[in-house]
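For this depiction, one protein chain was excluded, whereas all remaining protein chains were kept in their positions.
Going by the order they are written in, the chains are A, B and C; count residues from 1 in each one.
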Amino acid sequence: MTGFLDAVGFGEWILHALIWLPLVGIGAVLLAPEERAKEIAFGWTTGLFVLSLGLWWSFDPAGPLFQHMSSTEWIGAFGISYALGIDGISLFMILLTTFTMPIAILGAFKYVKERQRAFYALMLLLQTGIVGVFATMDLFLFYVFFELTLVPMYFIVGIWGGERRIYAAVKFFLYTALGSLLMLVGILYLYWQAQLNLGYPSFHFFDLLGTPLTLTEQLWLFVAFGLAFAIKVPLFPFHTWLPDAHVEAPTPGSVVLAAVLLKLGAYGFLRFVLPLFPEASAHPTVVMIMLTLGVIGIIYAAWVAAVQPDAKKLVAYTSVAHMGFVLIGIFALTTNGLQGGLIVMISHGISTGALFLILGMLYERRHTREIEEFGGIAKVAPLLATALVITAMASIGVPGTSGFVGEFLALLGTFERYPVLAFLAATGVIFAAYYMLPMVQKILFNPLDREENRAMKDLSGREIAVLSPLVGLMLLIGVFPGPILDRMEPGVQAIIEWVDEGAAGGALMEEAKGPAGVREAPPPAVPTTAELGTSAMDRIEATAELIHGSAAQREWIRVAIGDQD
Amino acid sequence: MIEILFYIFAAVAVGSAFGVVLQKNPVGSLLFMVATLASLAGIFVLFEAHFLAAIQIIVYAGAIMVLFLFVIMLLNLGHDYRRDIQVGVGMVLAFATTGLIAGILVRQFGGAETSPMLAAFPGPEGMDALLAEQGIIGAIARPLFTDYVIVFELTGILLLVALVGAIAIAKRRV
Amino acid sequence: MISLGFIAEGVAQGGASGGYDPLLPGLILLLPLLGFAANGVLALMAGSRAADRIRGGGDGAAIAGPDGKKPFTHTLPTWIGPGVLLGAFILVAINFFRMLGVELTEPVIRSYWSWMPTGTLSVDAAIQLDQLSMIMMMVITGVGFLIHMFSVGYMKEDPGYPRYFAYLNLFVFFMLVLVMGANFPVMFVGWEGVGLCSYLLIGFWFQDREKADAGKKAFIVNRVGDFGLLMAMFILFATFGTLDYGAIFQQAPELFVYGGAAVTAVTLFLLLGAVGKSAQIPLYVWLPDAMAGPTPVSALIHAATMVTAGVYLVARSSVLFAMAPASAAAVATIGALTALFAATIALKQYDIKKVLAYSTVSQLGFMFMGVGVGAYAAGVFHLMTHAFFKALLFLGAGAVIHSMHHALHSTHKDWDAQDMRNMGGLKRFMPATWITMWIATLAIAGIWPFAGFFSKDEIIWYVGTAGAFSGLYVVLWGMALAAAVLTAFYMTRMMVMTFHGPNRTGEDEAKHLHEAPLNMTIPLGVLAVLSVFGGWINVPGSVRESFFGGFGLLPMSAWLDSWLAPVTAGADAIRMAELGAYADVSPVGGGHVVWGAIATTMALVVVILTARHFLAREVQPAHIDGEPESGIGKVLYNKWYVDEFYDRIIVRPILATSRFCWRVIDRVVIDGTVNAVGAVSKGVGWFGSLFQTGQINTYAFIIALSALVVLGAFIF
Partner (left out) sequence: MLVEALILSAILFVVGMLGVLVRRNAIIIFLCVELMLNAVNLSFVALSRFMGIEGQIYVFFVMTVAAAEAAVGLAIIIAIFRHYETVNVNNFNLLKW
């Protein structure tokens, strides 16, 4: 397999293909007749998934940290490059995305009945954005893709959502946009500092890595970046957009939102916040705050979930709890914790995605999400019941399912450093049963006492096709997580070492930049800061010279800014 | 001699400017405006800007002001003697603001002649040489049709657009 | 990927296996799993068919097809379900006898794949075979097979028949994983897996809200215990950097301080796990409710196997508990309290299964006492004999209920088929059940020569002799004796009310009372034999020489003790070093034989007196008798109001807090803040719009003012 992939140069084009082919697919979807759009979109994303599977083999767990690297100048004057590359962490995030997309689209076949072309086009656009976020090495490009994911999601919630869709869409958009705008400020500041350090402008991750920053600067940047990601994750208390968005979003929207979009936040912490601001990230107070919020999220969300009358809202809150595990896993800064956090991310993507799909199927049948409206469904829909029980078990982390591996490792890793917090977080295991089992019982079990429910159909062939890969994967990851853990380990180790080495810019960072070999400092396109000089006047004069070149006008400028020397 | 003329023109210009502002009748205001424009044209002449002085009279005072007059007559506003000057606090605030602005401007312009920034430029002697060489029309036309030719053409387009726009707006909808 | 050869071999780990070569250990696990898969597919097919019928307006309960014959989905499980268990049992037995022949000092470990390799943690999917797991496997597959066989008769008319066997097979799989796992996480897989199966089986008739509730309660309460187990694993990992049994137990004496905080914490968390799974105070509340499941399930899961997992866990971690005397004392104390407390509740229960449930809780308490005082072999011994006679009691009760159900169903009488007050005189109708259940009753009451006598007596003896270490154990000893007496009482009460006296079922109904079919009575018979002879495998030397051992006629002496010696050697050594050997006399004097005689005499007297008392009393059917009105009887009948107590102090406050979090914190505080930010933006916008008068003068004025400001900035 590896030989074949090498022969076709897989590693060189796969990331570009995964990012841009969805856009080509948009063309195909928009040109297709309305009723064929879904099939084209499904076929397209399935093809992309098959393509992306090659990454599993082409990514060499024993190879360099970042692989499939490439870099092309985009906006040279500002050092913005179209730079791609993945490590073991992004590898699985990309696979999760490409895996989820066709399933979400297949799950949408009956749910979305209006403006189908537009819907599937937006889904494909979403895929471009998400894969882009996971594959990019350039911070500016990252920001572009990060924001790009907002737009399609906004429309998906706002157009195809439920009754309060506008409120939910606006809330979703404003909440997340607020965070990311702060991040933009942070990115620009970091860029400026890096330029002073490097002597040339660059947004490339490797160039920004090891930028000397004081602790104060790091803390501020941590806040700027962290807020964006914390909202995205979402971390308590920034989570209130999530239940609304989930409840109002159409099923495929919820699936993608839960399965992938929330991961953007956690990924952002891993990829950028920890390595770029190591001192701040390892600062005891910061760590304590993040862990405490994570733990509060786990318990609080579980409690709130338990009293939700709306099944979808309940599952939305469970997302908050799960992402709490991810957060504590990340900020415990231990190998086990990070690995566990990552597995929770994957597992949560699969199991919560499946939960939303199943709830969507129930909604299609009964047009309600009220838990109390159901009861005894297991009698009329045994396949659906089986799927829901397995999914619920994976969601609450019963061993043998993916959820357990993740939560176990995350808690284990946290315990190594913060026993008390791990203790509190582990109570989430109890509360998981406390919210999930009553829902399962009220939907599947209890008397089949409603006439509407008696007529309910079991899963159709399409729905089986939607759920079986998810269920299969939950069990598979639960039993054989080894290959995934192996591939993620180098990335995880690197993050931990980056943080441990701190701002000093140790050997590992150099090593990471070295073997990749793709990136070299570009020749300065505009005068460097050194050439520009330091005083404001010098810079303006030099700039004016570049633009006008007339001594008289320079004199004018001098007068204009009141410089009378 | 030139200075005396300048002060006369200046006095007329300022006086009729106040007239524009304070005259109740729009037609009166308009006539004061024409007076202002004319005296400015005189000042232009004093500054050796003969060409501009000419078009000031022809285009401004002649064409544009007549256009105003037409509109006033068309709308039959000439007999509107109702005072439309704002009074009270608004008036006081307006005077205060404009007064302060005037003070600042005058203070700023006070030292203009001795300003070092003028040293970089040709000065009246240079201008005289230029005019002597090319004449005022030539001096204006040469840059206008070389350096500023694109702007010049754009101005033509602007006028065309304004023309079309004016017709489109003012045309009575049927 | 996993060939048969791989299953056979795995990857051998660890040192000397003493020449012991296990035969296909992986297949032991695989068989029940395959059974689950096959039955699961059949169950889904059957379920889909029933669902179609419900959608068509039918009731979905009918099994037979249009031709009157049962479809293959309901005939195949009969063979698959018990079949895989029989296969597994034969394999276990072969392995057992092969192990008998060798001196095995270290467990044999087979590793299949690396389960959770993270870089610092390495957990293999590995199983281990040693004396302890072998005993457990024998019990699980042996008793399990009998119960499967019994279930064929008990459940054959149930529409969920294939589903039932799917769950049951899955349960056996997880139970085997629990006892065969070579490290804590693998054990935990089985631990939670059996909990899951228990959840599914308790709520097997999920159409009944109460039964579904009971399943849920069991799962959630168990999760409290699982939480403890998780925490214990974390501490162990933090200390040892591994979670393998072998490494931990080997290094524990070096890395832990005897009686230190760390080991005490670990063992207390382990205890929390054990308490949850084994239904001890304070987490016992789920077990009586768990009786909502089918009766064979109660026999297998809630009597013979799953609930003993806690005892297994303590025995498995004996080294750790030996190093933490405080925790060990806690184990014994909880065991004693539970034994006595549950026995008191059992006194006043009328539901035959509830009596047995509280009896199970009480007997588990005995086992906890045993492992708590360091008599691990005695605890495991009682675990085994208890599996025999309690399974027998449950199956017998199942047969009774089955029969009662038929009888009541024949006239559509809405009486409770499980209420003993509605029974009476059943021995005429069900002689085989009657005899076998009496055997079990005598065994549980601790009457010589039945199995329970030897195992229970050994525990009580060790608790008593541990009094030499601490006065606490003397108290516990007294409680154990009291609990033993109560056991004899309530069991006899149950037997008499059920089988003796006049029949209260009703004349018409009584005609339909009948003995269970052969496939149900055979397991009863086998278990009865085991309940008689099962205790003879571990008769201490002194007892063997006495009358109770037939004056040395028994072929072996304290076989189980010596069999388990390699497993408990570490713990025994620590105890010997720190505390010294057990005393040879009870706290009030007298040797083992003397107290054995006292105990069995006491039990016998109680049985006879109770039997006389209840035979003389006229019992009324449930609808006449009603509930006890007042006094201690009412409190006992209502189980000391523990459920209500928990409801008040735990369940409701959490629910209330949850609502508060949602309605107040989430909706008002957080969302309120968010909306307030929105409102502030709007307010600022509104303020700005005040300047938006639409009047040109205003705009002009603002422009002028701004110009003034800009100009002013130039100057100043």
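We take it that a residue touches a chain if its C-beta (ideal position, glycine included) is under 8 Å from a C-beta of that chain, and two chains touch if they have at least 3 such contacts.
Values in this document were obtained by computation on a predicted structure and should not be read as measured data.
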| item | value |
| --- | --- |
| Partners of the unshown chain among those that are drawn | B, C |
| Chain B residues that touch the omitted chain in the full complex | 2-3, 6-7, 10, 13-14, 17-18, 20-21, 26, 29-30, 33, 36-37, 40, 43-44, 46-49, 51-52, 55-56, 59-60, 63-64, 67-68, 71-72, 74-75, 77, 80, 84-86, 90-91, 94-95, 97-99, 101-102, 105-106, 109-113, 118, 121-124, 126-127, 130, 139-140, 143-144, 148, 151, 155, 158-159, 161-163, 165-170, 172 |
| Touch residues of chain C, complete complex, unshown partner | 692-697, 699-701, 704 |
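Assume only the chains that are shown with their structure count from here on.
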| item | value |
| --- | --- |
| Centre-to-centre distance between chain C and chain B (centres being mean Cα positions), rounded to whole Å | 100 |
| Chain A-chain C separation of Cα centroids, rounded to whole Å | 41 |
| Residue numbers of chain B (touch at least two other chains) | none |
| Sites on chain A at which at least two other chains make contact | none |
| Residue ranges of chain B touching chain C (in the complex, touch as defined) | 86, 90, 93-94, 97-98, 100-101, 104-105, 107-108 |
| Complex contact set, residues of chain A against chain C | 171, 174-175, 237, 239-241, 300, 303-304, 306-308, 334-336, 339-340, 376, 378-383, 386, 389, 393, 398-400, 404-405, 408-409, 411-412, 415-416, 419, 422-423, 426-427, 429-430, 432-434, 437-438, 441, 444-448, 454-458, 479-482, 485-486, 489, 492-493, 562 |
| Residues on chain C engaged by chain A in the complex (per definition of touch) | 43-44, 47-48, 50-51, 54-55, 60, 113-121, 125, 185, 188-189, 191-193, 196, 199-200, 203, 206-209, 212-213, 215-216, 219-220, 223-224, 226-227, 230-231, 233-235, 237-238, 654-655, 657-659, 661-662, 665-666, 670-671, 674, 678, 714 |
